[in-house]
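The other protein chains are all here in position, but one chain of the complex has been omitted.
When the chains are written out, they are named A and B in that same order, and each has its own residue count from 1.
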Amino acid sequence: MTALTDDTLPVTARAMRDEMIVFVFMALALAAVPFTGIYPFFVMQALCFALLACAFNLLIGYGGLLSFGHAMFLGTAGYCSAHALKVWALPPELGILAGVAAAFVLSIVTGYISIRRQGIYFSMITLALSQLLYFIYLQAPFTHGEDGIQGIPQGHLFGIFDLSKPTVLYYVVLVGFLAGFLLIYRIINSPFGEVLKSIRENEQRAISLGYRTDQYKLLAFILSGTLAGFAGSLKVFVAQNASLTDVHWSMSGEVVLMTLVGGLGTIFGPVAGAFVIIAMQQYLASYGQWVTVIQGAIFVICVLTFRRGVVGEIAHYFRRSL
Amino acid sequence: MQALYAQLLVGLINGSFYALLSLGLAVIFGMLNIINFAHGALYMMGAFVAYFLLNNDYLSIGYWPALIIAPIVVGIFGMILERTMLQWLTGLDHLYGLLLTFGMALIIQGVFQNYFGSSGLPYAIPDQLKGGMNLGFMFLPIYRGWVVVFSLVVCLATWFLIEKTQLGAYLRAATENPTLVRAFGINVPRMITLTYGLGVGLAALAGVLSAPINQVRPLMGADLIIVVFAVVVIGGMGSIMGSIITGFALGVIEGLTKYFYPEASNTVVFVLMVLVLLVKPTGLTGRAA
Partner (left out) sequence: MKTRSIASFLLGTALSLTAVSAACAQDKTVKIGALSDQSGLYADLGGPGSTLAAQMAVEDSGLAAKGWKIDIISGDHQNKPDIGTAIARQWFDVDKVDVIVDVPNSGVALAVNNVVKEKNGVYINSGAATSDLTNAQCSPNTVHWTYDTYMLAHTTGQALVKAGGDTWFFLTADYAFGAALERDTTAVVLANGGKVVSGVKHPLNTPDFSSFLLQAQSSKAKVIGLANAGGDTTNTIKQAAEFGIAKGSQKLAALLLFLTDVKALGLETAQGLNFTETFYWDMNDQTRAFSKRFAAKMKNGAPPTMVQAGVYSGLRHYFKALEALGGNPHDGVKVVEKMKSMPTEDDLFGKGEIQPNGRTIHNAYLFEVKKPSESKAPWDFYKLVGTVPGDQAFTPLSESKCALLKK
């Protein structure tokens, strides 16, 4: 059995240096967006999804667990943040906290249930759990069913930053994204991340070495779910609504697609993948359901010919770690 | 009490679809070791093939031939998919099979949505099965009774084929040890292709059966497949009989929920899945995965 990813390159100082250079370049490019005339709303949206994909990638790329239900964290955090902001009139920072906390709790519960099975079963269980939540949110009064929560006030972050100004909001979202990204990067390169990778490569061996792999997997699941929730909370400020779309299984599928296109188990892959997929949706929006067909085709092509993803292929070509 | 009997019977009808679909998934999983995410899309294709056969001006082939033709057509389509795509995944992580079939499902559903929109197309109940019987405690539309009986027969026939015949023996052997079976001069790749065709054909058959009950819609399989996944997790894919029984049983439980607490009838299967996982993580009949 071949593992999902094959970046067995050791973490060397050179790899770290490469990654930092790319990171700085990415951060600068993103920081320059408001001066380029690119429509910032689009980039903000892509950033939220990029963070979501990075969180998802933590689980699949480094833990070998394919979650087909990551939309549940995105949507749960979104709904809770939206409710906190609109109904309880909390300030933005507490609204985000409410959403992240909800995703944290949810990820403990769902993680405990789903890591009881491995491989394909794990994927099916996460999918079923997210569908369960979808139906709950559909019927729960506070989500307003199909109408969703609308017209969410953006407010002032820490009482200073006026989030209704697009440029301010853009930088806040960017800082949130970069913080989340660095946290994930730190986790991957920590001893915890190394154990996680060893479980992915060979769980039996990790068990025999004395690691309680279930606990590692649960922790990875919780980290991933909570960070996905953070992305969901940020997204509330960008979209100013929270709706069932974010909990639907097709959203979980899109996250998988983004990560697959960018490169499973690469650090920058999910970001690149998110931008590619969001841009594609944006420019092909007028083609309606053909977008679904194209997404499906990308899935098929990626799996058949392009399993390393865009970033993974580049990294492989230059024999670098990205 | 009478209403309760009626609900039980109605539950069996849904159970028939769960059983047929999870049976197909189990057959495919046994041989190919992949979970066929495209199963729902192929179920939908079965219904659409029946619809085309009937509404094509040159053919206008009715329900009864469609019951045989549609599974064959979709089965062949499935075998082409297996030959052109799925077989390239041999030796890779099983998750790639899930991703690939998910992509195929998106393509198939998207194409049908583009050509037929999302609203349903009507498909009439065949004349011979129109009307209903008064059973004393309920009015049973004959067609629904037929669905239960027929799918039970198909499920048992499939079980017999796999567990009790020579061909089935090869199949089970190839699942356990493909190299050894190949050494006996049996063409394993061809068996895999045929198995996929069989599993997909069962899905298409379920599609034709459901066409007169539900409308023929491009997304008719998309949500159903997730419920069937939960059924599969509950039952485990270890045994053919196991998936048949779980399918019918969950249909009945869902029917009861509709009677006692209808608000939860959408979620009851998922909640059961959670409970089963907490008590017996391997599923009711499954081997440890």
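Here is the rule we go by: contacts are C-beta pairs under 8 Å (C-beta built on N, C-alpha and C of every residue); 3 or more make two chains touch, one makes a residue touch a chain.
Owing to the predicted nature of the structure, the values given are computational and were not obtained by experimental measurement.
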| item | value |
| --- | --- |
| Selected from A:N57, A:T126, A:T226 or A:S243 as touching the chain missing from the view | A:S243 |
| Residues belonging to chain A that touch the chain removed from view | 39, 41-42, 45, 135, 138-139, 141, 144-148, 150-151, 239-241, 243-246, 281-282, 285-289, 291 |
| Hidden partner interface residues of chain B, rising order | 3, 6-7, 10-11, 13-14, 113-114, 117-122, 124-125, 132, 138-139, 141, 143-144, 210, 213-215, 217, 220, 223-224, 255, 258-259, 262-263, 265-266 |
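Definition applied: only the chains that are shown with their structure count from here on.
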| item | value |
| --- | --- |
| Complex contact set, residues of chain A against chain B | 1-4, 66, 68, 113-114, 116-121, 123-125, 127-129, 131-132, 135-136, 139, 249, 253, 256, 260, 288-293, 295-300, 302-304, 307 |
| Residues of chain B touching chain A in the complex | 34-35, 85, 88-89, 91-100, 102-111, 113-114, 223, 226-227, 229-230, 232-233, 263, 266-267, 270-271, 273-274, 277-278, 281-282, 289 |
